Every structure is written in structure tokens, then in C-alpha cells.
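For reference, the structure discussed in these notes is given below.
The complex appears here without one of its protein chains, the remainder shown in place.
Let's turn to chain A:
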Amino acid sequence: MKTIADRLIEDEGLRRGVGRLTPEKIQKVFKELVAGECGARMKTYMETCVRCGMCAKACHYYMSHKDPSYTPVAKVSQTMWRLFDADGKVDPEVIYQCAQVAYTECNLCRRCIHYCPLGIDTGYIISVVRRLCHKLGVTPQYIQDTAHSHSATMNQMWVKDDEWPDTLQWQEEEAREEFPGLRIPLDVEGADFMYSVIAPEPKFRTQLIYQAAAIFHAAGVSWTMPATPGWDNSNMAMFTGDSEIMARVERAHYEAAQRLRVKRIVMGECGHAFRAVYDVANRWLGWKWHPVPVVHSVEFFWELIQQGRIKLTHKFAEPVTIHDPCNVIRGRGLMEKLREVVHFLCDNVVEMTPNREHNYCCCAGGGVINCGPPFKNVRIVGNSIKAEQLKATGVHWCIAPCHNCHGGLDDIISKFDLNMHTKFLGDLIYELMEKPE
């Protein structure tokens, strides 16, 4: 049977990384990692998995390829079991394979939790494989670049300190032609909420900042954005396994909100960023819950609609479908609020199947899309099941409140000629809302 060894892809970062390793070095780091950071969860998962294979159907990679080496348990088998069996003393080439599996063939979407009777968290196991690879210096070049950017600039896209307020002021200026009274309030202490976005927004999706500002302006809410580092809520270091940088980034984010004395943080339509801020980094920093309450856009828009702060001129007439992003659905249970918002905006909603917590992954999240061009085809072909799921709806519009999902869905839509377009909730609200004079 084929294994990961039969489909290795050359990556500069992985190749350079393993070039520096020896089996002894690997063993030393592996043992330190297991002794220092792993506990009862890893031990239980390693010991009790009965290898029933029920998780196979959970994974979009397996469902697309029907290749047994792509099942969740096979990914663990080719990485963590292998390492434990050899007590960490493996050939550097094995680490190359582990890294390719962990970074590019698992989106950490956790769909397999719904399949394993024992509740084994494959996403966690694969995260630990990534952590090991990070500690060994074996990370795909493209995603490592974003982690470097986080480290040097506290944002993912090498946006310089002056470029950030510049971009906001540019968007404010543009928006003021449409809404003369509109402001993008920078560093306003005591505002009701801090709005945070991922760094790709100021870098190449500035219209999303424009739209958000327009919606907040129309809704008449009190908001602000920080002028200092800490504005970016994305976190690729979480996905490379660099927990230290991950924690620095989130600390800066929480502290920006605390400095501004806002009541809460509202996060843009991104899934992984929400996972980092809501579920992961707080634990690493020692907070059981968040020092400042954290709300995802889906929930925030839902609130605005409930409060009657957004009024529509008309509803979106064409049929739409809803893609449930893992990090805000399985990660935060916003499936019903998402639907209420979509039904408020659209007349005709066609559900894809399966949906809500059981939805198939976009195959871009978990840092997979960030591993860049070398692995692009694999993730697109590895999600033909999603293409079939989209196609079966027969609609031309897909709403997905997550950046990574947009990236992944756009790629499969174009590859499989699905004749579909993706939309953020913000896109639709901006398009349909009553705009103040």
C-alpha cells in the first residue's frame, strides 16, 4: 500500500531543515517534548486507539482520494506512532514525511471527533507532530515565513508599523466619499469594542476593512482599531508549532484591547484567528477564559440584526448556500446564528449536506494553504469531496465567514469549474444594507 513516502513533495524549508538533523538529535528533542509537554491525553490516545478505521470517512482527504494512507488514523500511524515505536530515534527523512503529513495533509478541522467512539483528538496529535517539527527546525518555507513575520512585526504579512494606520486612513478617505461622516476610529480609549482583522486585510483585501467600517458606521456603534502592533488577530505561529511566538502575538492582541479599555474584541470573518484567540493562546498564557471577551463577526452581525441596527434595502434574491467553517462552528457553535444572519440577508438558502458541525472542511485551514504553492495541487485535488458537495447544491453563491475557507473554496471552484462565487457576510450586508446619507 502507498504511504506518505510515495508522494513526497520538495520544499525548500523542509529539505534544509532535515539536512541539519541526525537520529540522535531527533531523539533528544522528541524525548524532551514528550516529557515536557505531553501528558495523559497523548498517552491515552496512543494507547487506546483500537485501529477500527471508523474515522476514515471523516476526512475529506480520504473521501477525495479513497487512499487508506490519508485517513486520520493513518496520519497518526505515519507520524506519532512511528516516533513512539522508535522512541524518537528516526532517520531525518522520517521527519520530512512527518512534516509533510502534519502541515499539508491535515487541516486540524476536528471533523474526526464525530467519528471516533473513544473521542481521540487527531487534531491535537497532529499539532504535537507539528510542534516537534518546529522544534527540529523542519517547517514548510512559506508558512515559516509568516511565522517569522509574526515574530518580527507582530503581524502575519510584514505590514510595517506606519503602513497599518496609513492603510486605515486610506480606507477611511475612500469611504468618506460614500459616507461623509464615516471614521475608522484609531486608538479610541473606552470604545465599546476593538475590531481586529487578519493582516491579509490591510495587505490585499482592504475592501473588507472598508465594508466593516461602512457597516459599523451605518449601525452607529462605538468602535476602534489599535494603531499599534496587536491589531492583527491571525496566528500562523500556532500552526507551525511555535507556541512561544503564538503566545506573544496573542498577548499583544489582548493587551491592545486592554490598553484601549474596550468592553470586548470583535474579530473579523476569519476562522483560524478566532481559534487562536478564543481557544488556544489563552491557555498557553495561563488564562482559562479571555482577559477581554472575544466575539466573532458572525455573532456580532447577529447581534446588530437582533437590535435592528442593520436595515436592508432588499434581500439577496439568488439562491445561496452556507459553508460552515470549522473554527467558528465546531470551534464556537455559531451554526444557528450564522443561519439566522444568512436568512435575514437572503431569500433563498439551499443547505449543503452534511452541514453545521458535520460539514466538510475547506481544505485550506489549519495552515495548509499557508504552506504555499508546492502543496497547492494536493490540497485542491484532496478536496474533490467538497467540490461534489458544493456542486450538489446547484447554486452559484456560497457564503463562508472565514478567510481560509474562501481561499480553499475559490481554488476548488476554479479547479472543478463549479461556476460559483464566495461571499463574506460583510460583503452581503454592505451590498444590501440601507446606507446612511
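Quick notes
The rule we apply is simple: a residue touches a chain if its C-beta (ideal position, glycine included) is under 8 Å from a C-beta of that chain, and two chains touch if they have at least 3 such contacts; residues count from 1.
Keep in mind that, in the parts below, contacts and distances are computed from a predicted model.
Between the names "Biotin transporter", "Phosphate transport system permease protein PstA", "Nitrate reductase gamma subunit" or "Acetolactate synthase", the one given in UniProt for the chain missing from this structure view is "Nitrate reductase gamma subunit".
Within the full complex, the residue among A:I26, A:A56, A:I125 or A:I305 touching the omitted chain is A:A56. Among A:K89, A:H358, A:K391 or A:K415, only A:H358 touches the chain left out of the display. Within the full complex, the residue among A:L14, A:V29, A:V73 or A:M420 touching the omitted chain is A:V73. Considering the full assembly, A:Y45 is the residue among A:F30, A:Y45 or A:F416 that touches the omitted chain. Although one chain is not drawn, its touching partners on chain A can still be listed: residues 1, 37-41, 43-45, 47-58, 62, 68-69, 71, 73-74, 77, 113-121, 279, 283-284, 286, 288, 329-333, 335, 354, 357-358.
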